[in-house]
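Remarks on the structure that follows.
Just one protein chain is left out here, and the rest sit where they should.
In this document, chain identifiers A and B correspond to the written order of the chains, with residue numbering beginning at 1 in each.
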Amino acid sequence: MTTPLLLRFVAEARELLQAAASGLLALEKSPDDETIINTVFRSVHTLKGSVGLFDFPAFAKLVHAGEDVLSAVRGGQLSLTSEMVDLLLDMLDRVAAWIDDIESDGTLGPGADGLSHEMTADLRSLLPIPAGPAPAPDSAPGVAAASIDWVPDLPEADRLDAFRAWGTGAPLVAIEYEPAEDCFFSGEDPVNLLRQIPGLHGLEIRPREPWPDSASLDPYRCVLRLRALASTSAETVESVFRYVIEQTRLGDVPPHLLIRPAGAPNGGLALDDFLDEADALVEAGEWERLRRAVAALTELTSPALFAASSLRWLAAVLALPSPEPAWAKALIASLATGQAQPVPPRGTAAISADAAPPPVHGSAEAPAAPLPASSPAGGAAARLTPLARDILAAQRTILTLDLDPDAFTLRLPSVAHTVSNVLGGTVRQIDLESWDDAVESARAQANPGPMLAVLAHLLDGPDDTVHRAAAIDTGLAAQGELRTTGGPRVLKVDQAKVDALMTLIGELVVSKNSLPFLARRAESVHGSREMAREIKDLFAVIDRLAQEMQAAIMAVRMLPVSEVLDRFPRLVRDVARKLGKRVSLVIEGEDTAADKNIIEVLGDPLLHIIRNALDHGIELPDDRVTASKAPEATVLIRAFQESDQVIIEVRDDGRGIDPDKIRKAAVTKGLIDAEQAERMSDQQAVNLVFLPGFSTAAQVSDLSGRGVGMDVVVTAVERTGGTVSLTSVKGQGTTARLSLPLSMAVTRVMMVEAGGGMLFGIPMDHIAETVRIHRSQVRRFKQSEAFVLRDTIVPLLRLDRLLGIAPPAWFGDDDQEDSVLVVRVGNAVTGLVVDHFREGMDIILKPFEGILSGIPGYAGTALLGDGRVLLVLNLKELL
Amino acid sequence: MSDTTPQASGARILVIDDGITMRLYYRTVLEAAGFTVEEATNGVEGYEKAVAQSYDLLIVDINMPKMDGYSLLRAIRSEAAIRSVPAVTVSTEAGPDDATRAFQSGANFYLVKPVAPQALTELARLMAGGRS
């Protein structure tokens, strides 16, 4: 169900719904803000205009009701209440759900009419003067065309091909071929005999009897029955089948048998107006106009629909050198009724509503569908079309408006131009000339009189105007010049395409890393230092270009955080109302941008944090007053960029977290012992809420803080390479701070060697510094080692031991140095002993898949320039 | 698709509508009929385009951000250079007031949404004419 128009509609509708919803919420706060009212109204209004293009009556009706309510609000007849906002938001939700349905299968889903009816009634009951719409669904009792022949059952594409071939003058022949049961023994291969038929269009292969189960199938007994449709002469077919001619039957196929539209009912473009005029065009023989209308409609109709199928057939009929009016009419009737109408044989004057052929000849006005009789057809002389008359009448209306002379001067040129254009297309030269004269004298007199006289003659006079033979408006001058375009152009691009670019640039970044390896080889293997230098120079250029390109592509992927923040006003409002709390949500910095992957990850953690603030942080209005705070709490969401991180802070002015309660809870749960609790600073106690297992809703929710599932938040944020921190002042509020990388597409790692030559990558964000320490400096306490770095004791771990790799044999003495990578995970600093440091590198990190994904300690793998696979460590899990 | 259509070749139409679906719709239908279509997404942009280039027909949505259709038409009619371009307004509600307002502000005709492809094509052919 994807026409470009429908897709465009879905995307637009979502934007409009979002705008309307945010507007409504803002409006509730400041109901007199005209700008906001206008925005909301216009969003719904535009949506109504767009949905009118499609056949979704339930949708259109509901949006219309919503628009009427908003219009009343805008006009001051209604004042907005919370209940009204609820109803309108419900309407927007309903419509959003329909948009999802439309996107998935092109329909509104079951029960749409009932839902629409109910909600429409609710909305309309708000209106000062309730307008009662009386829907009278007219069901057209279509007659199913039951064909006993197999040709109409062939796939539509085959029949269309055959039909087009017939249109170019080829005969149509149907072939039925039942090969002998023992034909395989005489070397026959029936299905491949069909290969030799020229102009084969449709093919159907069926067993003569139902298939036996495979256990009892005799593979050498032929039970096939073959049917084929071809555009070729019977003689040609006979010559192909000359050896099996007694098993073959041929028949002529009358082309009208092929015409049978089929497809999914409903859901397409509203066609009423097209149908109103299509019959008239057929009768007038205006094939070119009909053709163009059909072409435009086809483009706008989803190919799987019945309507699209009908239009394809109509196009095929119209493409004939001389289109068959009765066929066109039958197809128009099919479009009107949504069911295949019988198509009469060639040369029939009109269609019959009866399924039974033969149709009645000569009954020119027997519409099969409730189509209005076509207007002024019949006369030999073509006159002004109804629309042309309407346009001319409108010009007359304009000229008779009570205009002052200045205004008349302003309006005259376009009226003059419009009338000449209309006359230019339809009326004879003499009318055009008299119009030009009239315009001249009207201009001179500053009085519309002469123009009105000509218009009166055209509109009210005897119908003696004749269709002008030649059009003077070939419009050759219009091509080419004046084609400069102004302003920046915005391109809407499928996200998948941007993702593909991102993947490609990622691979380029990795591939370019092979150049230093190549340089090294040029020097070490081929002994050419010069070549090595050239390769390195080239590498520098490509490296720079790749980085610029990567930055450019990443910029395309950047989205504003408002993408996720936009839903919170609604959420906060609803939840606060439910909890009986009063909350004002303030959002700052919603334009801050980050990579779309980051933005997508943000939603759930933020939701969690905000829900926690509402549930646990913010007090009931009375409690707030008792604590001498304003009854309305404030939740501030603030987004901003800080170096290469996006920071999002959620700050509330609620009761804050009580560290003592947290300590007690943690001891009760056995996460820490009483002694540890004693030693802990308040901040450390607050951080306990991040521990998995600390928080299960029931026990924690009566604490005066938060804690529900904060470990979930931490996990989600850390997966992107971000961090979460929480600060709280008892009685004054809590601030949660998410720091996220701007982009997570490329990771910078440092390569290290461990376990005797194995390479590992360690994400650069964790590395504080690299140091070399003498073995003598290593202190040992029981099993653990540590060293002193600038007066701080840093625990020392050996990477090979951590990874379960045998450490290399211990040679040498205490003069030997260890290479230590000082890493920071969370707030803890650790020294990691490795064999050697290697270079830093940009990599595209691929997470483990399948059974490997369960292995802890690894973030994933990356391909190196020389083809080796680098294991990238996840230090959080490892340490 | 039919560049060779004699009735309509090359006539240029400016569609001014804030609805992206409507703009695609106009474009598809009118280009299929052989017109050249350009778009503007609000009244201000529409005005700038109409002044900067020559068009044979303006199709103007009424309810738009920045500058609504009526204001846009008044602005266009006060520019001598483009005063003669035929203009049609398209609104979603049908009422006698709308027609009068449209005509007073500078429209030559008005349509009510949804506009059928057939009617749209015929209207464009009648009002835009060709270039002589």
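As a convention for this text, a residue touches a chain if its C-beta (ideal position, glycine included) is under 8 Å from a C-beta of that chain, and two chains touch if they have at least 3 such contacts.
Here is the rule we use: contacts and distances are computed from a predicted model.
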| item | value |
| --- | --- |
| Complex member absent from the view - protein name from UniProt, among "Gluconate 2-dehydrogenase", "STAS domain-containing protein", "Cytochrome d ubiquinol oxidase subunit II" or "NitT/TauT family transport system ATP-binding protein" | "STAS domain-containing protein" |
| Omitted chain - touching chains that are shown | A |
| Hidden-chain contact residue, picked from the options A:Pro190, A:Pro448, A:Pro569 or A:Gly761 | A:Pro190 |
| Among A:Cys222, A:Val240 or A:Ile767, the residue in touch with the chain that has been omitted | A:Cys222 |
| Missing-chain contacts mapped onto chain A | 155, 179, 184, 188-192, 195, 200, 203-207, 211-212, 214-215, 217, 219-220, 222-224 |
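Methods note: only the chains that are shown with their structure count from here on.
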| item | value |
| --- | --- |
| Centre distance in Å when chain A and chain B are each reduced to the mean of their C-alpha atoms | 29 |
| Interfacial residue positions of chain B with respect to chain A in the complex | 1-2, 5-12, 18-22, 24-25, 28-29, 32-34, 36, 38, 45, 48-49, 52-54, 56, 61, 63-65, 77-78, 83-87, 92, 99-100, 103-104, 106, 108-110, 113-119, 121-123, 125-132 |
| Chain A residues touching chain B - in the complex, by the definition given at the top | 4-5, 8-9, 11-13, 39, 41-42, 45-46, 48-50, 52-53, 67, 270, 272-274, 276-278, 288-289, 292-293, 295-297, 299-300, 385, 387-388, 390-391, 394-395, 397-398, 401, 410-411, 413-418, 420-422, 424-426, 471-479, 482, 484-487 |
